[in-house]
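Moving on, here comes chain A:
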Amino acid sequence: MTPPAIDIRQVTFRYAVAGTAALDAVTAAIPAGSITAILGPNGSGKSTLLHVLLGLLQPESGAVHVSGRAQHGFSRRELSRIMGLVPQDEHVTFELSVFEYALLGRAPYLNLLSLPREEDRAVAQAALESVGIDALAHRPVTSLSGGEKQLATVARALTQAPEVLLLDEPTSHLDLANARRVLGVMRSLRGQGRTILWTTHDPNAATAIATDVLLMRNGRVIAHGPLAEVMTGPLLTATYDVPVQVIDVEGRRVVMVHE
Partner candidate 1 sequence: MSFRTSRLLLAALVLVTLLLSACQSAETGRPVAELEAETTASPVIDVLGVAYTLAELQGLEQVTATAQDRTATGVGLLALLNDAAAANGAALPETVSLVASDGYFANVTIAELDGTAVLGYSDEGTLDALIPTLAKSTWVRDVAEIVGPETADTSAPQGIEPIPLDEPLTLTDAAGRTVTLDALPGRIMVVGTGPHMTLHILYMFDEGRERLIATESRAATASEFLPFVDPAFSDVPTLAANPNVEQIATMAPDLVIMKGLVENETGKGLTQAGIPYLYVNLESMDAFFTDLANIGAVLGNAGRAADIAAWYRGALEGIDAALSDVEDKPEVLLVSYSSRGGEVAVKVPAQAWMQTAEVVRAGGDPVWLDGAAFTDGWTVTNFEQIAQWDPAKIFVIVDHNLQPREVVDGLKADENWAALQAVQNDELYAFPRDVFGWDQPEPRWILGVQWLATRLYPELFGANAPYAIDMEAVTRSWFREMYGMDEAAFEEHILPRLEMNVD
Partner candidate 2 sequence: MTEIRTGTLPQVSDQERQGRRRVAILAVVLLALVGVSLFLGRYPGPYWTPLSALRDDALAQRLVLNLRLPRILGAVMVGMVLAASGVSFQMIFRNPLVDSGFLGVSAGASFGASLAIVALGGAPLTIQISAAVFGTLGLVSSYLLGTRIRYGDWVLRLVLAGIAVSALYSSGTSLLKYAADPLRQLPEITFWMLGGLWSLTWADILQIAPVVVPCLLVILLLRWRLNLLSLRDETAYSLGVSAGRERLVLLLAAVLATAAVVSKTGLIGWVGLIVPHIARRWVGSDAQRALPGAMLLGALFTLFCDDIARTALTGELPLGILTSMLGAAIFMALMIRDGAGMRR
C-alpha cells in the first residue's frame, strides 16, 4: 500500500499567540496520485494549510509527513524537489520569456553558483510541452493573458519535477474558457504519478476534475474522502452555511446554491 503523498496529523496553527486557531487539529491523508480539491468558505484555512505543508508556516502542534517522511526532516532544497507551488497570482516585474521563467523552477537542483545546464533546459522544455504552451516559449511572460500566465506558472512548478503539486486558487480569476483549459492540464498531469492538491472556492471546478475532496470550515476538517462520498448536499451545506443542492447532470455532479 503506497503511503499517502501527504499525511497531515492533528495540525494546529495560530497566527497570533492567543488568537483563534487558523487550523484546528486538521487531519487528512492525501492519497498518492489523487487530485484532491480543498473546498471551504473564505477564512476556512485553505491557504494556511498549503503554507504549512510547504513549510512556510510552522504548526504549533501536529505533524506533516511527506511521502512517508516527516516534513521537518527534509532540508528546504529537498522539500522543494518534492513539492511545487503554483501561487494564485505571480507578478513578474521584468520581461522574462516564458521559457526563462519556466527554467526558474530548476532552482532546487542548482546550487548558489551554478547556472542552468542543458539538462535543466530540457526539463523546462518538457514542462512547457506537457502544459501545452511550448508555442509561447519565447514570448515575454508579461504579455500573456491571464490563463496563459497561469499555465506558465504551472509549467514553472512542473520544472521542479515535484511529486506533489500544490495550487492555490488556480482558476479563481480566470474566465470559463481559460479555467477549463487550466483544469484540463491539471487533469492530464495526474497521469504521471503526481499528486495534485489544490484549493478553490468554486465547488463546480472541483467536481470537474477532482478525485478526492477535503471540506474545511473555520480551520476544521468537515469531511475528507472520494468525490462521490463527500460532494453531497448536506456536507456542502454544513461547510458553506448556505443551502446547497447537488444534482446529477449527464453523469456529472453539479453544485447549486438555493435561494
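Everything below uses one rule, namely that a contact is a pair of C-beta atoms (placed from the backbone, for glycine too) under 8 Å apart; a residue touches a chain by one contact, two chains touch by 3 or more; residues count from 1.
How were these candidates chosen? In short, all candidates are chains of the complex that A comes from, given by their letters.
Keep in mind the model is a prediction, meaning the values are calculated, not measured.
Note on chain A: across the options 1 or 2, its touching candidate in this complex is 2. Chain A contributes residues 51, 54-56, 76-77, 79-85, 87, 90-97, 99-100, 104-105, 107-108, 110, 112-116, 121-126, 129-130, 134, 137-138, 140, 142, 157, 160-163, 166, 192-194 to its touches with candidate 2 in the complex.
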